[in-house]
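There's a structure below that I have some questions on.
All protein chains but one are shown at their positions in the complex.
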Amino acid sequence: MDLIRMLDVDGLAHGLADMSMFPYFDVAHYVVSIMALREQPGVVEVSRRSPFACWFSSMLFCFGGAVLSGVMMAEPPIAPLSNSTAVLLASLIWYLVFYCPWDLLYCCAALLPFRLVLSGMKEVTRTWKVLGGVTQASGKYQDSLLVMIAIGWAKGAGGGLIANFEQLVRGVWKPETNELLKMSYPTKITLMGAVLFSLQHTGYLPLQKHHLMLFYTVFNVVNKSRIVITGSSSSPFALVESVIYRTLFSSSSIHSSSFTALNPDTKKAVANNQLRRYSDSTPSKEPGESRSPSLGSSLRGKKEDRRTAKTKEQEDNGCKKTD
Amino acid sequence: MDLIRMLDVDGLAHGLADMSMFPYFDVAHYVVSIMALREQPGVVEVSRRSPFACWFSSMLFCFGGAVLSGVMMAEPPIAPLSNSTAVLLASLIWYLVFYCPWDLLYCCAALLPFRLVLSGMKEVTRTWKVLGGVTQASGKYQDSLLVMIAIGWAKGAGGGLIANFEQLVRGVWKPETNELLKMSYPTKITLMGAVLFSLQHTGYLPLQKHHLMLFYTVFNVVNKSRIVITGSSSSPFALVESVIYRTLFSSSSIHSSSFTALNPDTKKAVANNQLRRYSDSTPSKEPGESRSPSLGSSLRGKKEDRRTAKTKEQEDNGCKKTD
Partner (left out) sequence: MDLIRMLDVDGLAHGLADMSMFPYFDVAHYVVSIMALREQPGVVEVSRRSPFACWFSSMLFCFGGAVLSGVMMAEPPIAPLSNSTAVLLASLIWYLVFYCPWDLLYCCAALLPFRLVLSGMKEVTRTWKVLGGVTQASGKYQDSLLVMIAIGWAKGAGGGLIANFEQLVRGVWKPETNELLKMSYPTKITLMGAVLFSLQHTGYLPLQKHHLMLFYTVFNVVNKSRIVITGSSSSPFALVESVIYRTLFSSSSIHSSSFTALNPDTKKAVANNQLRRYSDSTPSKEPGESRSPSLGSSLRGKKEDRRTAKTKEQEDNGCKKTD
């Protein structure tokens, strides 16, 4: 019985691993990515004023991972443009999403059942992209786990990681936000995937590649579907993150330390920092809020939502990314 | 009679194609580029405060195309620095433009006849740069028309395309403007050249290379001379652009579409966008203004010039680029 179930999983995993992303899954990726761009504030205006900048932004949303991993590996970031079929397909979808008569494509794809299916299919491509990045990195740097993780992550979540520069194309500059300062859910899940696939590749994770592909894909698709249906953006890692954060990074010792720094400037700067931190922490009542960046911010998010709905909404839109 | 004329054109085209850009045309390119830099607001102050930043900016104006195409092709962006003669020549001209006693060079070169000749010669170098970019790209990506166009464009109009980062060297940051959002005339003419030379290279354009070089060069020089003499910046493509824009990108359908998007945030964001677009479009009376970005903006430019001359002038200076 167990053997048969095992065989089933194995067959399913092999089937998944042999599946081609082109054209259906790629199309889903382009549709979801370009719709995510369109839902950012100000983009519809840009699409009217400057179709070219809008197209370029769309391409960065679709191929951002390849561009970023190219830059990091000193391989031509222009390379995605050499795949004419993919670029023409993405351009066609860009055109339909932004300029389709009666806005047909966008309206259809925004319907819940379609959005659910497309988002699920897009999550499938993430597995392939992360794995592609890990394999590409391992070809150049055999034993380097860190490089594999970095390239796998960049390839899978490139659109989000280069968001600052993608926004610059559209004339928007938000230096105070980036995916390193405050990771979004897709960036986190991609980082986790990059770590797992790198560990599998170096043999530290006793799992076969197609099994890992299956598990990671199913986890992603299920989670994404939950997010699309419930609209909640609570991370499945919130608890783990919170524990790690409290254990490693919340030593309150820094407050009580007495500095004997050489430089009086330094002393003052640190004192100012402490003062500011103190005044910041005073009004916070929940211990979790100021401790865990993910847990805290999601809680805060919910509360503020009720208060300043409009501002928050704009912000959220600014951060919502599907890379 | 026709044959002789044909032979003449052929001989002329061959003569042009065999012409060396070094040193006279290169010098003209450096002079015009560095003068364009100097005419940007705030640059003279920077040249007094920090000669090094000024020199670096000048080099980006002169070699921006090589730097940008290097980055895009994963070839060393430092490479232009290895051509010592070119760098020393450009540096000498930088010095003379900014620090020459009695400002001799700038005053002379700014006289109409000299400016006309230098601008014309600079336009000749554009042909060589675009062609160089297309050839370089075709060496790496044989059949990829898109890569050829991109690299040819980057090589010919690099200074303009990296303007945001060139300005950053001088401590200026204008995220709201870039050449992708609103293309200037040199950027457009270079893009057109890159498309033509790429089509010629792949055989889609039934024209010999040296003939195309001659036609493109003559077109550029004539147009540039017209702009220098009349001071008008009306694009020769305004009509074509306007027609393309109206046909492809101005579907008013998006206004009337009824959204049934899953996400209420999206709905609101789109509604806001529509509202804003509506209120934007209300006061505009000319139909052409809001439709064509190029035609509209040039018309608007002329009207506003009379009203708020000073602000406009600063803006114009900020955008004037000769890359």
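First chain written, first letter: the chains are A and B, and each begins at residue 1.
Everything below uses one rule, namely that a contact is a pair of C-beta atoms (placed from the backbone, for glycine too) under 8 Å apart; a residue touches a chain by one contact, two chains touch by 3 or more.
A quick note: this is a predicted structure, and the numbers were derived from the prediction, not measured.
> Looking at the whole complex, which of A:Thr177, A:Gln208 or A:Asn223 touches the chain that is not displayed?
Going through A:Thr177, A:Gln208 or A:Asn223 one by one, A:Thr177 is the residue touching the chain not shown.
> Taking the full complex into account, what residues of chain A touch the chain not shown?
Contact residues on chain A toward the absent chain are 71-74, 140-141, 144-147, 150-151, 164, 173, 175-178, 180-183, 245, 248-251, 253-254, 256-263, 265-266, 268-270, 272-273, 276-277, 280, 290, 293.
> Across the whole complex, list the residues on chain B that are touched by the chain not included here.
Residues of chain B in contact with the hidden chain: 39, 41-42, 44-53, 56, 70, 74-78, 81-82, 84, 87, 95, 99-103, 106-107, 110-112, 115, 168-173, 228, 231, 313-314, 316-317, 320.
The definition used in the following text is that only the chains that are shown with their structure count from here on.
> Using Cα averages as centroids, what's the distance between chain A and chain B in whole Å?
Averaging C-alpha atoms per chain gives centres 35 Å apart.
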